[in-house]
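A single protein chain has been removed from this complex, and every other one stays in its place.
What follows is chain A.
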Amino acid sequence: MAEPLLRVENLKTQFFTDAGTVRAVDGISFEVHEGEIVGLVGESGAGKSVASMSLLRLVESPGEIVGGEITYKGETIFGLEEGPDGDLREREDMLSNVEMRDRIRGNEIAVIFQDPMESLNPVFTVGGQLREFIELNRGLGKDEARQEAIQMLREVGIPDPAERYHEYPHQFSGGMRQRVLIAMALACEPNLIIADEPTTALDVTVEGQILELVDDLQEKYDTSFIWVTHDMGVVAEICDRVNVMYLGEIIEQAPVDELFHATKHPYTTALLNSMPRPDRTVEELEPIEGVMPEAITPPSGCRFHPRCPDAREVCKRVHPDNEVIEHAAGYPHRAACVKHDVFDVGYDESVPLEKEPQVTAGTPGGGEEQ
């Protein structure tokens, strides 16, 4: 297999707060290959957004990347090494802040943010903002950049782009603004776009249009995407491969079909059962019991065990890594659940855990076990 476009290895990002250290991203590893749409899925607070901002080295204080390695096209976005005094220090070949700003952000890796209402600056025209980013990241002159901006607005389906170029964000609807943000990302001609829940703030019909647009444009420009979302429906629609995150960790990683049809982690199963699916009829949807614990004091062993229907005594003790369970479609299918044989920690002999009473976000409904 060719060298991936982006490789993330054991990335750790922590927030140093008064209440303690929040391990928002706690050792995740994944790859993005050229032309792929890779999903990053999980509930709110799983660390998806922090993970995606870490890739641009734009984690805001008091957050900090504390470990791991991020490699993009063979260049080191983040990497640590042991110094002569035994302390960890940033590696020599790590890109400087100026290089990150001038060469990576925008030119190579662009982002589409979640909130189209807030992401555009209210006091500048839409076209002006688009033009600024194009000028900056593609080194075009003013007029060329303007032409390009108008062309890009047309491309993302904004009617009368030459007119609307001069309008302000408040004159655009939510869906139109999201199109503008997509135009921004594509106009900089990056190789990778991080889309951080770009359709969450939109209503379903607009979401559908946007997803279709992204699908078309992705095919046309062959840009890779990291698609951050909590919505399994969106994942099914556009992702090639998926990483499921829970409490700062990736707990399952698989090509999209495998994830949906040969699910290996109980959390993924629970996520899938909690949403309506066109390929399955159920009496009632099953919400996942309880709420996700704080990343400041994660549960021992498997972090999902307090909410897991399959949890056994061993789950409290053993913290599973994200291991390869099987291979499918040329990619490994990884899962971090000790019930799989590769772990061999005695799951089958272990006693099932008595469910401790806890605050639940809903009651377990009917539906059958998969």
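Everything below uses one rule, namely that a contact is a pair of C-beta atoms (placed from the backbone, for glycine too) under 8 Å apart; a residue touches a chain by one contact, two chains touch by 3 or more; residues count from 1.
In the analysis below, contacts and distances are computed from a predicted model.
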Candidate names "Putative OB-fold protein", "ABC transporter permease", "Thiamine pyrophosphate-dependent enzyme" or "2-oxoglutarate synthase subunit KorA"; UniProt protein name, chain not shown: "ABC transporter permease"
Residue in contact with the excluded chain [from A:Ile37, A:Met94, A:Met184 or A:Ala311]: A:Met184
Hidden-chain contact residue, picked from the options A:Val111, A:Met176 or A:Leu192: A:Val111
Candidate in contact with the missing chain, chosen from A:Asn137, A:Gln178 or A:Ser350: A:Asn137
Which residue of A:Asn10, A:Ser44, A:Gln171 or A:Thr297 touches the chain not shown here: A:Gln171
In chain A, positions touching the absent partner: 56, 58, 100-102, 104-107, 110-111, 113, 115, 118-125, 132-133, 136-137, 168, 170-171, 181, 184, 188
